[in-house]
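Here the complex is missing one protein chain, while the rest keep their positions.
A, B and C are the chain letters, set down in written order, and residue numbers restart from 1 in every chain.
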Amino acid sequence: MLTAAVIGLGYWGPNLARNLATSPRTELRWLCDLDDGRLNGVGSRYPSSSLSTDYDEVLGDLDLDIVAIATPVSTHYELARRALLANKNVLVEKPLTAGSEQAEALIDLARERGLVLLVDHVFLYSPSVQKMGGIYRSGEIGEIRFIDSVRINLGLLQNDVNVLWDLAPHDLSIIDSLLAREPESVVAVGGSHVANGTVDVSYLHLDYGNVKAAVHVNWLSPVKIRHFMVGGSKKSILYNDLDRSESIKVYDSGVSVDPKHADRRGLLVSYRSGDVLSPRLESFEPLSQMVSHLADCIENGASPISGGEQGLRVVRILEAADRSLEKDGARISVGQ
Amino acid sequence: MLTAAVIGLGYWGPNLARNLATSPRTELRWLCDLDDGRLNGVGSRYPSSSLSTDYDEVLGDLDLDIVAIATPVSTHYELARRALLANKNVLVEKPLTAGSEQAEALIDLARERGLVLLVDHVFLYSPSVQKMGGIYRSGEIGEIRFIDSVRINLGLLQNDVNVLWDLAPHDLSIIDSLLAREPESVVAVGGSHVANGTVDVSYLHLDYGNVKAAVHVNWLSPVKIRHFMVGGSKKSILYNDLDRSESIKVYDSGVSVDPKHADRRGLLVSYRSGDVLSPRLESFEPLSQMVSHLADCIENGASPISGGEQGLRVVRILEAADRSLEKDGARISVGQ
Amino acid sequence: MLTAAVIGLGYWGPNLARNLATSPRTELRWLCDLDDGRLNGVGSRYPSSSLSTDYDEVLGDLDLDIVAIATPVSTHYELARRALLANKNVLVEKPLTAGSEQAEALIDLARERGLVLLVDHVFLYSPSVQKMGGIYRSGEIGEIRFIDSVRINLGLLQNDVNVLWDLAPHDLSIIDSLLAREPESVVAVGGSHVANGTVDVSYLHLDYGNVKAAVHVNWLSPVKIRHFMVGGSKKSILYNDLDRSESIKVYDSGVSVDPKHADRRGLLVSYRSGDVLSPRLESFEPLSQMVSHLADCIENGASPISGGEQGLRVVRILEAADRSLEKDGARISVGQ
Partner (left out) sequence: MLTAAVIGLGYWGPNLARNLATSPRTELRWLCDLDDGRLNGVGSRYPSSSLSTDYDEVLGDLDLDIVAIATPVSTHYELARRALLANKNVLVEKPLTAGSEQAEALIDLARERGLVLLVDHVFLYSPSVQKMGGIYRSGEIGEIRFIDSVRINLGLLQNDVNVLWDLAPHDLSIIDSLLAREPESVVAVGGSHVANGTVDVSYLHLDYGNVKAAVHVNWLSPVKIRHFMVGGSKKSILYNDLDRSESIKVYDSGVSVDPKHADRRGLLVSYRSGDVLSPRLESFEPLSQMVSHLADCIENGASPISGGEQGLRVVRILEAADRSLEKDGARISVGQ
C-alpha cells in the first residue's frame, strides 16, 4: 500500500484526503496545513493520520510515497520541487505551476529521479470525459473540426489568479487529452468588471492548425453552463457536465459539401439530420479513479494521463493567453 | 392604407408579403421576383396583388408607398437606391448593404427625400427583446458589464456571405438597441471547415469601452442554442430564444466588491444569490409589429427603431470583423 | 383530384381547410359556417372555394367527395350522418361523437354505403407517434408493461365537454394505436374547480389486462407538460411532445427479476442502466399526412389508421370514464 500526504486543506485538499484515505491502494499518512484550526478540523476525520504544520517533518518521513499538493498556485513549484528532491512522487493541483519555466524544472527533476509527477486535471478521470475520448479515438466522429467550451457561473473571484488560470485548466486539459499537442497560437480577450485589474470574463481562442478551439470562462454569469462541444467531420459530441442523466450526446448529423446541390442561392452543402445517442456511462468518482491511476503510474509504470508534460502545455497556453490579454487580444505564439 | 411591394420571394420574402397583406395598415399591391415559378407560386395566395418580374414596372406605380426588399445582400444597395429615387419608402432585409459606403449613400438619399429607410432587424420587434430593453432602460439591472450572445445550429451555408454576415446582424442589432452606439474596435476569429474559404464558425468580440460584448455564430453546431446574456451591475438578464415559456429571466444575483470580506485566500468579493423572475411577455408576431412600426414611421414620423443608421453601424462592424478575420484576429478599429 | 368541404371554421376548421387546399390530392371546394363573418374571413384566403352557410347546399354538390366536420361535438353525429346519407366520405374532428350508439350508427352507415369514415386523431399522423409505433412493432422494447400519459396546461375550459372529452382523445387514440384493442375497465377521478360541475382536472386509469395505462389531463396546470411514457419489458420509450429536437427517446435501461441477486434486504431484481437513443424523425405536418392518408383510403382502399372503429373505442372509454366520475371513481367495465 502506497503512503500519502496531503499538503493544504483549503477547498480541495479534503477531497484528496478522503480519496487517498478510502482507496484500497493508498493510505493517508499525513495531513499538513499551516492553519492549526483547519488541520485539526480535517484531521479529526482521520484518526490514524498524522497531523503537521511543518512541511519538512512530512518530507522527512522516509516511508512516504506520495505528496499531494493543494495549496495556492504560487506555492506549487517550491513545494513540488522540495518533495521531488525528497524522492516523493508528486500530485499537484491544477495549474501545475505559475510559470512554464517552473513546470519544465519540475518535469526534469521528476524524470531525473524516476518519480511520478501527476497534475490534478480531475475532469480527465470523469466517466464523461473518458467516454468522450473513447468515442473520438474509435474514429466514430471523424476528424475534429472545432471545439467550443463554455464554463461559466457565479464564481469565486480570487486575488492571485484571473478567471483563465482558475477555470480554463479544466477545458485546456480536456482539449489536450483529445488533440495531444500544443496549439500554434492563441488570442485572448477579456474584461475586468469587479475587482480592479483581475480579468473575470474571458474568451480564449486556440489555433491548432486544422482545428480551432475556443474557451469561454466567466465568474459573473448568473447561470451555470458547462458545455463542451466537439464538431467532427462525421459526427459531433456535446458534453454537458450539468446534465446528470445524459451528459454525453453523440449527434449523427452534419454538414457536408455537395457540389451537385448548388442552386441559384449558391448553396454548396447538404445537411444530414440524424440520430442522437446518449451512451451509458460508468459511475465512479473522478478523484477515486485518479488516485488509482496514480498508484498504477508509481507501481506499474503506467503512462500518466495528466503528467507533467500536459501540465506544462496548459501553463504555456495560460502564459500566452495572459500576454494576449495584456496586448489587447493580439495573437501570441505559444511556447516561443 | 399604405401600399406595398415585396421584391424577392425566396426564403424570407413570403413572410414579409403575408404580414404586409394582413396588416390593417398596409395593402400588398405588388409581388416581384425574377423567377416566374416562384412569383406565381406565392402570388396565388394573394389574388388581389399584381405580379411582376420587372422591378421598373413596380417602381413606376405612382401610388406605391413601400418597397420591401428581400433579395440577396449584394443587390440590396442597387434595389434600395432605385426605390428611393422613385420616392418610395424602403424596408430592407438585414444586413442593410454589402458595404458601409453603400449604406451611407442610402441614408443620405432617404434623408434628402424625406423617406423612411428601415432595416429588417426583426428580433427588435419581438416580445422578448422589447421586454429586455424595457427592463434595462428602467434601470433595474444597473450598468451593463458584459454581453454574451450565442447563436448556433446546423445552418444554411451560403455562397455569398459568411456566417457573421448571415447570423450576427441579429445579435448586433440587439446589442445596438441596448447600447445605442458604435463599438470602438473588434476582434474576430473563425474557421472555414466545409466550403473552402467561407467562414462557418466565428467569434466576434466588440469593445464598447466600459462594455465588452461577444457574439458566437456557428453553422455547424449539432445543437441549436440561442442565448443572449446581459450582465449588469445590479442584476443580469438571460434571453433564451428557444425557451418558449420563459424566454426572459432576470437574475437578482451577482458579485460585488466587499473589501471587508477578504481572507487569507484573498477573496475581494461577496456573492449575492437571489430570486429569478421570468416576466410575462406579450404575444405577437415580430414581423407584424414591424409592419405596424413602419406605418408609424411613414404616417406619423415615428423615429425608426431599426433605421438606416443602425443598419450602417451593423455593416461597419461586419466590415471590421471581416478585416479582423483576414488579419488572423487582429484588433480593428470600427469606422476608420 | 378529390374535392372537399370544411364544415365549421372555429379553432380547428381553418387548419383542415389549409391542408385540404394545399394537398396535391385534394381541392378545397367548399367552406361552410353558420357565422357569416367567420365564413368570409377564412374564405378570403381561398378565392376559388365556394362559401355557404347552408349545409344542404354543400351536400347537394354531386361532385363533392369529402366532408370534413370541425363543429362542436354535440353536432358531429347529425352532420356526419347527413353527409354519409349524401354519399360523402367523412372526416370528423375528435371525439367522433358524443355517444357510442351514435358512433356505431355512423360506422354502420359508412360500411353499408362503402364510404370512408375517418376520425381526426391527428397525433397518429405525427412523425413522433409514427416513429414510436414503428419502434414498438419492431419488437425492440419487448412487451408493454405500462403506459403513462400526461397532457396538462392552462386550457380552454368549455361548456359542452369536460377535460377528458376535450384532451384525452389524443392520449386514448395513441394508446389504441399501440394496443389495438379495448380496455376491460376504467377508473376515473377528477375535480371541478372553476366552472361549476365541469371536470377540469382528471386522472383516467385503463385496465387492458396485462397492461395498465394512465392518462392525466388538466386544464389548470400553470406548466405545460406532454409526456407519454411506454414501459417495456426490454426497453422503454419517452415521447415528449414539447422537446422539439429530441421528442422520442428510447431507454435501454430496465429492471428485471434476478433471483440470485437477493440479499438480506430482500432485493429480487437487477437494474440495467443503458444507452439512450433519440432517433431522427421525419419532418412533416401531421394534418398534411392525414389528408394524404384520407385520399389513400378513398382512392386505394387503404385501411384507415384512425377509422370509425377506433373513434368508437375512444368514445366508449370516455363514456365509461364519465360514469366512473359520476360514481366517485368506481371501476366501470367498458362497453357493457
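Please note the rule applied: a residue touches a chain if its C-beta (ideal position, glycine included) is under 8 Å from a C-beta of that chain, and two chains touch if they have at least 3 such contacts.
Every value quoted in this text rests on a predicted model; they were computed, and no experiment measured them.
Shown chains touched by the missing chain?
A, B, C
Which residue, C:Leu85, C:Val223 or C:Ala302, contacts the hidden chain when the whole complex is considered?
Missing-chain contact among the listed residues: C:Val223.
Check the options C:Ile66, C:Ile107 or C:Val187 and report the residue that touches the missing chain.
C:Val187
Looking beyond the chains shown, say which of C:Asn15, C:Ser50, C:Thr75 or C:Gln158 touches the absent one.
C:Gln158
Thinking of the whole complex, not just what is shown, which of C:Arg151, C:His205 or C:Arg316 touches the missing chain?
The missing chain is touched by C:His205.
Residue by residue, what part of chain C touches the chain that was omitted?
10, 35, 72, 145-146, 148, 150, 154, 156-160, 187, 189-191, 193-195, 200-201, 203, 205, 212, 214, 216, 218-223, 225, 227, 229, 231, 235-236, 238, 251, 253-257, 262, 264-269, 271, 273, 328-331
To test your reading of the contact rule: which positions on chain A touch the chain that is missing from view?
Considering the whole complex, chain A reaches the absent chain at 45, 47, 223-224, 245.
In the complete complex, which positions of chain B touch the hidden chain?
On the side of chain B, residues 245-246, 252-253, 273-280 touch the unshown chain.
Rule of thumb we're sticking to: only the chains that are shown with their structure count from here on.
Indicate the whole-number Å distance between the mean C-alpha point of chain A and the mean C-alpha point of chain C.
The computed centroid separation for chain A versus chain C comes out at 52 Å.
Can you give the whole-Å distance between the Cα centres of chain B and chain C?
41
So which stretches of chain C touch two or more other chains?
Counting only residues that touch two or more other chains, chain C contributes 245.
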